[in-house]
Structure formats: structure tokens, C-alpha cells
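Of the protein chains in this complex, all but one are displayed in their positions.
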Amino acid sequence: MRRWIESLKELCRYPSAVAGLSLILFLIGLSIYTVITIPYSEALDKWRGGSQWQMNPINAGPVWLDRITGGNKPETLLIRSATSPKERVPFEGGYQQRSILEFDFYYDDFPSELNLFLTTKNSSRETFIQLSWITPSGAKFLLGNQRIGENERVSISQNRALESRLGLVPHIGLFAEKDEISGKAVVSKGRHQLVVDAILFGEQAELNADLAVYGRVHGFAGTDHQRRDLMLALLWGTPVALAFGLLAAVGTTVTTLIIAAAGVWFGGWIDAVIQRLTEVNMILPMLPILVMVGTLYSTSIWLMLGVVIALGIFSAGIKMYRAMLLPIRESPYIEAARAYGASNTRIIMRYMIPRILPVLIPTFVTLIPSFVFLEASLAVLGLGDPVLPTWGKVLNDAQTQSALYNGFYYWVVSPAILLMVTGLGFAMLGFALDRVFNPRLRAQ
Amino acid sequence: MTQDQSTLLEVEDLKLYYKTRRGVVRAVDGVTFDIRRNEALVILGESGCGKSSLAKALLRLLPRNIEQFAGQIRLGGVDLMALSDNRFRREVQWVRVSMVMQAAMNAMNPVMKVGEQVAEPLRIHLGWSKERAMQKAAESFKRVGVSTDFLDRYPFELSGGMRQRVVLAMALVTDPELVIMDEPTSALDVLTQASIMNVLKRLKKELGTSFILITHDVATSSEIADRVALMYAGQIVEFSDASEFFHHPAHPYSKLLMASVPRLRQSEPPEYIPGQPPNLLDLPLGCRFADRCPSRFEKCQKDPELFKLNARRRVKCWLHQGGEE
Partner (left out) sequence: MGVEGNEAQDINGARSTLLQARNLHTWFELRKWGFLRVGSVRAVDGVSFELARGESVAFVGESGCGKSTLARTLLGLNKPTSGDVVFEGKGISELNSLELHSYRANVGYVQQDPYGALAPFMDVKRLLSEPLIVHGVKSRSERLRRINKVLEEVRLTPTDEYLSKFPHMLSGGQQQRVVIARALILEPSMLIADEPVSMLDASVRVELLNLLKNIQRDRKLTLAFITHDLSTVRHFADRIFVMYAGRIVEQARVEEILDHPQHPYTKSLLAAIMDVNSDNALHERDIPVGEPPSLIDPPPGCRFHPRCPAAIKGLCEVEDPPDFEPRDNHLSKCWLHR
């Protein structure tokens, strides 16, 4: 125990180790926080997308990014009829209701979308509604009228008739005014109102109308093309990446070590077979095989992990450990152990392997990020796990949606930065560990 | 043939201190001795007394963590400490003084033929052509008693004894005036040791080369020594002729050492010296042998000077103050 503490103190003499360790601890902390606040099943459920995200804008950037550059892009506004002024005029068998959904809009950029969500309860017949829009300057636009069912989503943005009347797409047209100086369309700031006139049948009937004025920025990380908050994937990608990297690194290293030690100890044909297996396996290309497996079978992350470990066992590591273990086999203390009757297992596991463990630790640490990148690469190629939110999947989506072409840089940069941080953290720690455990590399 | 008996090497107050993370190691702490031409000096001492560091200091084969390297070294009148590293390497290293390091026979280049390795110092230090160097290498082989058939062999093809002779040939090939050898026979068998000693005796007689032999083995040292310098904890505690040292040792440590050597032809079992030498990081202030010495007294709390008993005998012990025996 004392030796580990001494090694830790020795390690902290190197600033790169401290930096790397901090980054890793940050990532671990993030993972723990994520797993606690958003449980696994909930995360999977959310990542599937669907109506739970319907209040989010599509492809919105991060809020802070916009504000730092001095922008004033709109965030999503939700105006509920439940909290808005209403007027009721009853009639026989029902009543007329006028709800005025109003809001103040002082942003510099137009909303990205306009949707009206209507729910009707206890109505004996289909409710009839009429919508109109009043701009701050007092102009009134009739948006249309229709009958609605129990749950109805009216997409004002996709109202083609309105679009042709305005000359601009509705979520811009309804907010635009001509700037006198430049002649371009700018946001008309002030109070906007959506008037919902409804005819409800049934005295107990109720109507809820929620107006969503979608912004162009959302949250800390923005949203993707399915309106999903990217924070979910970024946060949940952390434990997935770390777990994959760690499991793969542990799985391959431990197994490789034991096999190499067994080969060295028993020698003869066992050693020869292991070496030949290794040589053949070293030639096999890992990525294409993973692509094959993913295409022909499934891309489940456990299957990928399994194949990665299986291919990684008989790797160059075996040759390296063998070279390190061969002189140990000739050590006098091993001979002494045979003389007092130690079993082969005991000699391999307790006398030979511990000799090279310190050298293994830096290798192991620097191996973890390479597996993280492997998993991300697979996802980018489209072979990621279909249900898990991972960084690679975000990159994959960004690529298929032509994020860079469309200017959604945050979509690409945020997972990339996280990958880089992971790589950097482990690499710095790993190389510092190398200097601690490999005395020849130490600075004098 | 009357041999030249003039002084070859004079060393005065040589100091070599290392810097380590745990402090300063005073490996060589004020060593003074001299050696004449055609003389064999044995530097005798236990492991950790600084004798290997002394050898390296004489040949300026220093590591990087030096705290102090001072003193006087004069070779045939030339002040060696005043020479720059470059000049030292060109004019002294292997030209006038060469060295056979500890376990040198295991440190030979495994991928180079032994003949070429022996010829290498001639090509590097004296700039000779390959043919001329190989000829001299063959001569050197003969001198140490290895057949010239072995010139084209690789080190692994030779036995331990032969490799040691080859390494000796490498040290002699430039006809140096002084050869320093660190534990030349420690890993070898009895017969091989004896034959290497025979070679050294013959070389001394025929070539007039001086030898400094560094060893911890008392028996080996008596095989070839003309003079003996006994080293303890970085200092020389006795420096005298061989016959005086082996038969009438003066310093208490020398006496105990002589009594601890197992002798084949005596019936009393050998005694051992209790205790351990001091740590070179943490040296006592007074006499460094005091806590193991059976004859210590109050004066020993101060570090004794090197007292002269006669023209060529010095002892670092308060018991011999004033030249008493």
C-alpha cells in the first residue's frame, strides 16, 4: 500500500501527470453525475426521440456560444393558454372561447419554427378554431381555420397559403418589417399576439392551446435534427466511452499477459503455437473485420467489445511481454521456487507476472483512449450501437445531416472536443506514468 | 635487464564525490598514493569502499552526477587534471593508461569479432590502418596466451577465461605504460585465475608495464602485488610493500583482514570481522574504522592522518603516530 502512495507522490512531481489526472477525474465525475441524474433506461428512452422532444427546436446552437459572440438569437418561447387571458361566451350546447396568446419578442433574429399544440377534452363534437396573428405594429393576419381532434398540432410555419401571402416563410414573415435604411427584413420587436377563437361543443369541454415559438439557440449544447438535446448524448457518451475503453484495455491486457506468461513458462510447442497464432493475428486488420461483423451480424456494442478484445489478445503485446518475461524465467528465484515445489500456476501468476506489472501500467493507460477512438470510429462509420447515445453517434448524425455544410459547427466540435480531452488526459497520465515506472526514462 | 624504477603515477588528495537524490556520496575522499614503473600495485578493499570509483577517476570515466572531482594526478610528470577532456582522451586514455573494467569479459560487443575489437583502440586512438592494427592485435593475442586462430571468432565462442585474456589484450594493444584492472579474476575458476595471474606476471617482467589491480580478494592480491594500498570507506588506510603488508600488517583493519582469509594449509579456522563498513552517504566524523576496531581509543574520535612509517610505508591510524610500529 505504501508503495502505491509513494508512487503517487512521485507521479505528482510531473505537471503533465497532474493535468492528465485532473482531466480524467473530471470525466469520471461527469460520468457518475450523468448516470445518477439520467438513469440508463431513461437515457435510452429519451435518445429514441419522438414526441418528448417536440418542444425543442431543430438544429439549434448552444445559447452561450451565441451570447459570447454578441448575438441575440431567440430561445424557444412557450405560451400556454392556461395562463393566458380568455374570454368565454356561452351558447346552447357549448361556448365560444377567445384565447389571446401573447408574448414579447425582443430578439435580433427570427424564430426557426412556429407550432400550435391543441388538446381538447370532453367535447361532444369536433372543436372548431380560427387563428389570427397580430404583430406589434397592429397588423392583423388571418392564419386560417379548421376543425381539430383531441390532440392536434397546427404547424403555422408550413402554412403554404400564408407563405404565399406574406412572400416569406411564416415564422419569418409574421415577424418581419422592412428596415427603412437598408431595405432588408428585420425583426419587429414588441408584443405579438396569436388569437385563438374556438367553438367548443359541450359545457364541460375544454381547450388547451400552447404556442411554441421555436428559437435558434437551445441549452448548453444545442439540438440535433430530431430535436434531441445534444447534452444527453454528450453526457451519456462519457460513461460509455470510458467503460468501453477500460473494459477493452483490461480485457486485452490481462488476457495477453497470462497467455504470454504461460507460453514463456511452458515453452516448447505451446510457446510455438502461441507465437504463430499471434503472428497470423497481427496481420489481420481489425477495422475491416469489425466492419464485416457489424454489417453481417449486429452492431451491438457488446458484440463489438467482444470482437475487439478477441482480436486484441494475440497482438504485438504478446511478443513484447514474452521478451520481458524470458529473462525472468531464468532467474534464480524461479529456480528456487521450483525447488521448494511451487506449482506452475503459482510461478506464472505470482512470481513472473508481478515482475512486469509496473511496466504494464503506462501501456495500459495509454491503451484506453485508443479503444475509445475505435468505438467512436465505428460509430462514425455507421456501425455504432443503434440504441446508445455516444459521441461517435453524434458525429455520425452530424455527418449524415451535412452539419458542416449547413454551418452547425457545434454539432461536430463538441463531441470532438470531448474525444480530444479524453485522449489528452489519458495520454498525459500514461506518459508520466511511464517516466515513474520506467526508471531509465526519469529526468535526473 | 635492470628495470626502470622511476615514479610513473603520483596521485595526491584525489576526491570524487557523487550527487544523488539522498545526498552526497564521498566515494573517493582524499586519496594519496604513487606507483613506479614496472610495479604492480594492488588496491584492496571491500565492496562499497570506493575502489571502482577510484579507477574510474584515474581514467576520467565519470558519470554525469559529479559533485566534486579534485586533486592532483601526475603521470610521468604531466599534470593530468590540467588537460582538457579532449586532450585527455587523445593523449592519455588508452594511449598511456588503459583499463580492464569489472566483468569486462561479459561486456564485449557480441556482434563484432574479437580480433577486431582488440584492434579497435589502435584505430580510434592512434589512427592506424586496419592491416597494421590487426597485426598488432595478433601480437597482443600471443602475449596473453590466446591462439591467433581465435582472431575471427565471436565472444560467445570463447570461454570465460579466454574472454578475460582477450579483454586484457585489448588493454595492452596500445603498449600503455599503466593498465588498471578492476576485479580481473573474480568470476573465474581457480585454474583460470592462476593462469591469468601467470600472464600478468610474465607481462610485467617482459614489457615493463605497471599494473594497478583492484580487488577484494586478499589471496589474489598476494599473487602479483609489489605494493598494496588498503582502502576503507573512501580512504587509503595502509600503503606499503607487499611483504610488509601480508606478513606484518600495521593497521588494525589490515590485521583483521589477514586473519579472516581462509588458508588451505593452516589448521585454525579463519576469523571474521564483525560489523559493516559505513555508508558513504553518512560518514562518521572521526576514524571511519573506529566502531569495528578492537584497538580504538579516545583519539580515534578525530580522523587520523596518514603517518609515514618508513620511506614507502604509510598508515592512517593513531596507533602509529610518530612512526612507531
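Think of it as A and B in the order they're written, each chain with its own count starting at 1.
Rule of thumb we're sticking to: contacts are C-beta pairs under 8 Å (C-beta built on N, C-alpha and C of every residue); 3 or more make two chains touch, one makes a residue touch a chain.
Keep in mind it's a predicted model, so treat the numbers as computed, not measured.
A.B. asks: For the chain not shown, which residue from B:E10, B:E46, B:E67 or B:D175 touches it across the whole complex?
C.D. replies: Spelled out, the listed residue whose C-beta touches the missing chain is B:E46.
A.B. asks: Looking at B:V24, B:M258 or B:L283, which residue reaches the missing chain?
C.D. replies: Considering all chains, including the one not shown, the answer is B:M258.
A.B. asks: In terms of residues, what is the contact footprint of the unshown chain on chain B?
C.D. replies: Touch with the absent chain occurs at residues 40, 46-47, 159-162, 189-195, 197-198, 201-202, 216-220, 222-226, 242-243, 245-247, 257-258, 260-265, 269-273, 276.
A.B. asks: Across the whole complex, list the residues on chain A that are touched by the chain not included here.
C.D. replies: Chain A touches the chain not shown through residues 272, 331-333, 335-343, 346, 351, 354-355.
Following the convention adopted for this analysis, only the chains that are shown with their structure count from here on.
A.B. asks: Could you work out how far the Cα centre of chain A sits from that of chain B, in whole Å?
C.D. replies: 71
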